[in-house]
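Okay, structure first, notes after.
Note that one protein chain of the assembly has been removed; the remaining protein chains are unaltered in position.
On to chain A.
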Amino acid sequence: MTEFTPLASLIGGALIGLSAVLLMALEGRIAGISGIASRLLPPIDERFAARLAFIVGLVAAPFAVEAVTGEPVLQTVSSNIPLMIAAGFLVGFGAVLGGGCTSGHGVCGLSRLSVRSFVATLTFMATAFVTVFIVRHVIGG
């Protein structure tokens, strides 16, 4: 069980949106994390330092939250190593092949009313729901 947190989730979501809006207004770029991360891989272009800085900001975020609130950021990550390796590969491969992930398609793309992003978001939501159902209620049940 995890606690239902509508207000914190809404505020957190709004901050994600604010970051996406500012990146577009200031630099004209889509805040898609898979796009930013995958373009750090060779060949390296002139946006390398900016993209790396964005990722460094992401990595620093939980420490900033801990510094402000004085409380540790808690999370539960599966310790099934083969599963997490497979999951990571599928997430990386699928996001780049499909041209985006939860942020690029799910937030920025939907907000631009992109048909591609609507199709991608519906598709990955559907396969994610089915995957969890199979893992928890077919195999695990």
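Note that in this section contacts are C-beta pairs under 8 Å (C-beta built on N, C-alpha and C of every residue); 3 or more make two chains touch, one makes a residue touch a chain; residues count from 1.
As a working rule, contacts and distances are computed from a predicted model.
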| item | value |
| --- | --- |
| Listed names "YeeE/YedE family protein", "GerAB/ArcD/ProY family transporter", "MaoC family dehydratase" or "Acyl-CoA dehydrogenase", matching UniProt entry of the absent chain | "YeeE/YedE family protein" |
| Residues in chain A touching the chain absent from view | 1-6, 8-31, 33-34, 37-38, 41, 47, 49-51, 53-65, 73-81, 83-99, 101-103, 105-112, 114-116, 119-121, 123-133, 135-137 |
